[in-house]
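A single protein chain has been omitted; all remaining protein chains appear in their positions.
Up next, chain A:
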Amino acid sequence: MITLNGLVAVCLTYVVFLFVIAFFAERSALRGQVRWLKAPLVYTLSLSIYCTAWTFYGAVGSAARSGFEYLTIYLGPSLVMVGWWWILRKLVRIGRSQRITSVADLVSSRYGKSNLLAICVTILAVIGTTPYIALQLQSVTLSFEVFAQPGVPSPEEGLRSYTALWVAFGLALFTVIFGTRNLDANERHHGVVMAIAVEAVVKLAALLAVGIFVVWGLSGGVAQTLARIDASELGSWQMDGGRWAGLTLLSAAAFLCLPRMFQVLVVESDDEGHLRTASWAFPLYLLLMSLFVVPIAVVGLDLLPAGSNPDLFVLTVPLATGQEGLAVLSFLGGFSSATSMVIVAAIALSTMVSNHIVMPIFLRLTGNGASVSGDVRHAVLLSRRLSITGVVGLGYLYYSLSGGGTALATIGLVSFAGVAQVLPAMLGGIFWRGATRMGALAGLTSGFAIWLYTLFLPSIGSGALSDAIMAQGLFGLSWLRPQALFGISGLDPLLHAFLWSMTFNVTAFFSFSLASFPSPLERLQGAQFVNVFDHSGGPRSWAGGVAQTEDLMIMAQRILGAPEAQALFEREAHRQGGRGLLPDPTPDFLETLEKELSGSVGAATAHAMVGQIVGGMSVSVEDLMAVADETAQMMEYSARLETQSNELSRTARQLREANQKLTRLSVQKDAFLTQISHELRTPMTSIRAFSEILRDSRGLTAAEHIKYASIIQDEAIRLTRLLDDLLDLSVLENGQVNLNLRQGLLCDLLDRAAAAANDGGHAVRIRRNGPNEQLMLNTDLDRLSQVFINLIANARKYCDADAPELEIRVSEKTGLLVIDFIDNGSGISVEAQDLIFEKFARVSDRQAGGAGLGLAISRQIMTRLGGEISYLPGYGGAAFRVALPRNFALAAQ
């Protein structure tokens, strides 16, 4: 008797063997040596994942319980392969031209790339497949137990979950390693496929070996076996036609819709031609698999004690007859069936979960952060790996929760009925252009809901649906009883569920499709799917002829601009030797066009655009991602350009403003020079004229002599003062003033200023407020005094009152010392008030003398002292306000 440890060692060796095969296949594929990997035989064998542990062990069990009914499970796929191979061909073609990665992807692509639909299918697939994975774990565990306690399948709980856990772990590891090795756009896994093909051989060999042993070794030949079958209960079991038809249909539907079958049939398919081989080879494989099921069942029933689990006859029969080697081989066959199913299912489901649930969430969460393709790639790989672990983990969880009591075949059929809900949307999608997203969604959800309620939840056991609901229906409505919907009772629960779910599914699918209107993208995709054979040539080359050169022209004009596009098309037409302006859409031309376009919009976008118009190629997720990358880049560029252009226009505006300012300054400088010239020439004119008079004229009186000499002197003084003022102003304007800060009393300062301004002009009575002026100042007293003198002198010169008066008011406001000089003259006109602080701005006639620089100088001085001088309108007379900080040093800080 082989020990449990020995069996574990065999298992491990076998797994290592699979690893090696997968590894070498993967390496060969990487080196490009894929020819032997692409053999039709490998494709056919890989389809054998249809035969899981359920078929390996469960078929015999089913035969022992229900006679030949197990054949329906093989019949369905065989019918599909032989009779409906054109459906498969269409699926494969669509899968390749649209780069479909999963059932969910197929359905979502067909219905306008709806991710909602993809999520629905994904959830359905996960819920439908989880029990199936649990089933595989259970079968492996059970088969281990057979060896642990031969013939007595009473499990020991610890061992059970221990085995299942390790198997689950090992399978997850294998799948992660070989299922996410590369992120190929085509989602092909050469290593995995090769390992599965090898496993297909192992399980077929195992089952055949057991069968041959049973027929020839135990029964003594074919004739005796047949006789034995006739003699058994099995032979006399009634065949229920309805159930047979239903099961056949169910298995056919599942064959097309099972995620793992879609994976090997469509996604991993390299060549449509392989279907031709598979269409006869795969039914043959199934035939061989089913050939010895009944003999084994009959002999098992005969040989083994009543109550033995018929699901394990494949193992227990050889063991009971002492054929330990055969039993180990058979065990490996079952092990192979289980592992290959779990691996492929995990890959298929993880692709869906990752692409349609995890990645969208991830991309939404990270926002723009993941625009670098490397990031996304890493994230995709991680999400695949997590999804694989999650899917296998879910299977293990289901297994450990359900306790694994139910007969294997039942779980399998529940699963079949679940995934079959995708069928209407799938077939409707590839054959009927009128099918819409709404229809698909309605069909899927209604079918799924009914399946959940009538089959899946009841199958879990008493936990999921209460006995009350089972017996009296939901809300106590008897027509809502899960297994007798609408009062139709007496049907087999499976058929009942299949019938109702499919009826609702199909009805909803058609009615909603007819009632709703497809979006443009949906219609486009629909056309591409339904008419896939019309316009899919080779996957990479452009199919000429179908392309509309005019459409291409319109597109090219939009992107390149009309003249460039026309020139390009004419050049190409000329190169082709044609006469017209439009070239033929030869592959050459399309390539050239694509190259030209990619200069403007990026390679991926160009490819997608040309592809859409030519119709030979549709746009895959990867294409779209590349397009999105390019678009993001272009948006960044254009944002940058916009920034630059904004900067440029800002700079241009600044330059324009600077230029205007310079022009203004230049005009001001000209005016200033003219003014200076005038101000200098005027006194010089008098000086020259009178000096000539004094020189040339005889007989001048003494009084005339004195008068003319005085004029010369006055004008010379005026000139000197003008030059002094100009220099002073220039120094002040350039900021080259050294302030001479001193302390002094304001009243002293005003006294001195009044005295200094005393000569010239009319006498002005100055009114002051003594007490207010007892303020200590710390500033440049000389400069401040200069301002005071100027203001008092102005009052003397310009105050036109009969009794001129100047009032000097002192106050303090918000920390500033404020001194107002208000005379009682007629004041300064409103227009002139703006001008008086400008250079040479003299308001009245020039008898008063002075060059008009006084107030300009005063303003400069006050600015230097941290204060200001301003005109106070509304006092009647001229009123000036001088405001400055009392302590310049403090204010400067």
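By our rule, a contact is a pair of C-beta atoms (placed from the backbone, for glycine too) under 8 Å apart; a residue touches a chain by one contact, two chains touch by 3 or more; residues count from 1.
Heads up, the rule we're going with is that contacts and distances are computed from a predicted model.
Looking at the choices "Tripartite tricarboxylate transporter substrate binding protein", "Putative metal chaperone YciC", "Protein FixA" or "Response regulatory domain-containing protein", the name in the UniProt record of the chain not drawn here is "Response regulatory domain-containing protein".
Only one of A:L288, A:L303, A:I559 or A:A689 touches the chain withheld from this view, namely A:A689. For the options A:N531, A:T663 or A:S677, the residue in contact with the chain missing from this view is A:S677.
Summarising the interface, chain A meets the missing chain with residues 674, 677-678, 681-682, 684-690, 692-693, 696-697, 711, 714-715, 845-847.
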